[in-house]
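Of the protein chains in this complex, all but one are displayed in their positions.
Let's turn to chain A:
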Amino acid sequence: MQFGIDTNVALQNVLATMEVERKKIAAAQTKGYIFLGVGVVLAILGFALGFPIPAVIGGLIPCIYGGVLLYQISDELSAYKTAYKNDVIGAALKFLDQSLTISPNQGIDSSEFVYTQLYSQGPDRYKTEDLVTGSAGQTRFYFAEVHAEYKTTTQTKNGTKTEWHDIFKGIIFAADFNKNFKGVTIVKPKDFGNAIGAWFSKNVFSFGSNDVVQLENPDFTKAFVTYGSDQVEARYLLTPAMMERILKLNAQSSYSITLSFIESRMYIAFPLDRNYFEAPIFKSLLNPDALNDDITTIKFMYDIVKELDLNTRIWGKN
């Protein structure tokens, strides 16, 4: 395993103790799900063969038993999940840097999410967890998992229908930026909507306080649309070198990233598919793959400071 986690006795002991707990939870959950499954099959069979009352009784009993089993283990499950984040992820973070800490129940507030201006749509439902804070060199940073959604309601024959759509799901990273600035600069991926919007605001009429900033790097303008409250300041932040670094960071990410520079901080949104830092239940803890994945993600975030050269403090900001 990389990062020297497999050779660390303390962490391996924690993992071994938690593995016992995991097996217990996995066994209870398997049993619970099997009873639920059996109940459903019995019910379907009963109805199919034309015995509705035995079907309901025969299906209900295993289902209730399965449900009770799952309910009984739920407290232990949440304790196990929290312990994994605190004791395993928390300890593994220290391998990267002593300053790193994880707070499973904290995150980035929805008010801060709106404030970053990374996404113009305000969230109607918002979840955040797993706040990691720390510093790399002189640069303080934090990141957390965020899931922001908005809802649409449509009138149908059967009443109103509410649908939820993702605004963003992934990790939001924030770091103290190494230059002083006053305004707002936002870098968005160039999808169809953004490209049309940018053309419109550049050539016809500009809405809001942020104008399109036409940058010189053709690869950058192909990948991103930049908006800024101050044209000069946007270029002060997005130097030719910085644009190259952002492009490199974007190439390393699975989906196109969004950035904003606001109130002396830079925010980066990394859309991701899965939930990170979660304890495995049906996979062994002693198998290093799951943990490795999480640590790689954290290392990636930690390295952003280096990648974007945020530790170079020669521009009058310490």
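Rule of thumb we're sticking to: a residue touches a chain if its C-beta (ideal position, glycine included) is under 8 Å from a C-beta of that chain, and two chains touch if they have at least 3 such contacts; residues count from 1.
Criterion: contacts and distances are computed from a predicted model.
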(request) Identify the UniProt protein name of the omitted chain, choosing among "ATP-binding cassette domain-containing protein", "LemA family protein", "Multisubunit sodium/proton antiporter, MrpG subunit" or "Peptide/nickel transport system permease protein". (result) "LemA family protein"
(message) Out of A:E216, A:E244 or A:D309, which residue would touch the omitted chain in the full complex?
(response) A:E216
(request) Please pick, from A:N8, A:S99, A:Q231 or A:S284, the residue that touches the omitted chain in the full complex. (result) A:Q231
(request) Using the touch rule from the top, list residues of chain A that touch the missing partner. (result) 179-180, 203, 214-216, 231-236, 239, 314-316
